[in-house]
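Let me begin by presenting the structure, written as structure tokens, before commenting on it.
Every protein chain except one is present and positioned as in the full complex.
So, chain A:
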């Protein structure tokens, strides 16, 4: 493979309910940062697959896209993984980008690796950091063992170099008034034909909680113990103008239904100005999601809880007494 023929950074931009998702805008921002670190100043291209996509072009330009490729057809109106992945792969064959970034969403985690296999190239999943080494090599930093270990992944001999990243890790960039070059691309996509049939698209009615823009997040772990306990955290969060984020135990125990607020490797990474953790032990797969939080204060009865090591302030004691006192004081 002649890897020198591959130039530019592509970002697969996902839409949901008539909007480009935040994760994609963050990755566009990340792409502009990578571009600034690469001496050949590669073009940043937003790739959008779907139907009736013209509405998104201004937004994508203002978030860093130099070029926008729209793959717009009625066949993409409903999500079919085979169509989307093949369309992304065909875009790579046609435009030959050196780097492709994909949001690690439930769709992106499927589209990305499928396209990588179609292209027979490498893909690093759930990157927490992307860098350019001094020699120009693209370095993808991935977590293993729930974030306890981080490792660099390289893809030296194949192109494009593909990477996925979860929401909340990269930062959006604003380029007010920047207009991108827009072009339509219509690859001949067959997918698995009539072997896959979409029966029904079920939109979730439950209101989703976004931790992305939250300035203050209150979190509870297994130590919370009961649904009533969790309710106290909800009260505290609302008194503090914040939101609650959850851990795996809180979800498994059914104290909260908001799976989208789970923090950590299998959930979201957050960067609030304040993180308050109650009854949280602090396993790596949770704490790697709060690495960039501003102030971290945690309360736990166990003086040896690992959460304390990654906290600015620690309180050794009963979480409920502290939460009650906070609610009382506010």
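Here is the rule we go by: a residue touches a chain if its C-beta (ideal position, glycine included) is under 8 Å from a C-beta of that chain, and two chains touch if they have at least 3 such contacts; residues count from 1.
The criterion applied here is as follows: contacts and distances are computed from a predicted model.
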item: The complex's invisible chain, by UniProt name, from "Peptide ABC transporter", "Ferredoxin", "Carnitine transport ATP-binding protein OpuCA" or "Electron transfer flavoprotein small subunit"; value: "Electron transfer flavoprotein small subunit"
item: Contact residue for the chain not shown (choose from A:32, A:114 or A:261); value: A:114
item: Among A:79, A:95 or A:230, the residue in touch with the chain that has been omitted; value: A:79
item: Interface with the unshown chain - residue positions in chain A; value: 16-17, 21, 78-79, 81-82, 85, 105-107, 109-110, 112-114, 116-118, 120-126, 139, 142-158, 192, 194-204, 208, 215-216, 239-242, 260, 265-266, 273-274, 276, 283-285, 287-288, 291, 294-297, 306, 308-317, 321-322, 324-326, 328-330
